[in-house]
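Removed from the display is one protein chain of the complex; every other protein chain stays in position.
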């Protein structure tokens, strides 16, 4: 966390990667369980950079998000950092 | 059942035995789990022939009776036969 | 689908609940869920031994009748009901009830109902040994409350 702060701004940008994790049926849509992408300033910006069909599925109201294992509340808009992991969690399956 | 019918009356009387079975705490009062006694014409008469303290315990309203494994209803007054088994069943213990 | 089975036993000697439950489970691969209750003689509390007395002509037929009522009331793939009699040490199994069902709710309710009714209706007389003395156990009010839950 924060180890990139000593690098010049341009290098920080180029090194900045985050991991997206797709659970359940989102894995099929994304074509894989996880994906490394360039960080953007916000989750919205990260999603905007994805394929439109996948982006739509990730924005469904029943899909919850977790950043580094912490579930986001509705109005949370965390600032993303290098190495963050964003998990997209569709409703869990019934018994 | 009824095999004694061909014997003379006096022999039937002398051969006529029934078994009493005492469950739970009644076993302690009776000094044993079962007892062979001379048959009498009715259960009341059988009980009357026992020690008074035991007779009282067997007549408690919560003590149920079974004759040959069949539970008696309140007003049943079966005629006893040679070889019958009368079980005295105090309330069963809780869990 | 395998035929629904009912297995009711009055055990006059020790039984192995893990083995029984494993065999029951193996016999019901079509059941999604299996609920079991194991009652054992409590260790601690100063009880040195427990004796359960049964009366053969009533005890087993009543257990079988209870099992039949449980089978009628819930949709089960299998029902197992084993109850000990005789003298038992602390830690020894007393009773094992297992219900296998397609639906979890049925399995829970069936096992729960069977235990409530086994405890309060079945023909067992119980005494405990503590401090070297045997003492008969009287009925408890709790059992009547448990029964009343089932309407």
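In order of appearance the chains are A, B and C, and numbering begins at 1 in each one.
Keep in mind that, in the parts below, contacts are C-beta pairs under 8 Å (C-beta built on N, C-alpha and C of every residue); 3 or more make two chains touch, one makes a residue touch a chain.
Predicted, not measured: the structure shown is a model, and the values here were computed from it.
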Note: the excluded chain touches shown chains A, C
Identify the residue among C:11, C:115 or C:147 that touches the chain left out of the display.
C:115
Pick out which of C:29, C:131 or C:151 touches the chain that's been left out of the picture.
C:29
State which residues belonging to chain A touch the missing partner chain.
21, 23-25, 27-28, 66, 68-69, 71, 85, 87, 89-95
Chain C, residues in touch with the chain not shown (by the definition above):
1, 17-19, 21-22, 25, 29-40, 42-44, 90-91, 102, 104-105, 107-108, 111-112, 115, 119, 146
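Following the convention adopted for this analysis, only the chains that are shown with their structure count from here on.
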Where the CA atoms of chain B average out and where those of chain C average out, how many Å apart are those spots?
30
Chain B, residues touching no fewer than two other chains:
none
Per-residue overlap in chain C, given as positions that touch at least 2 other chains
none
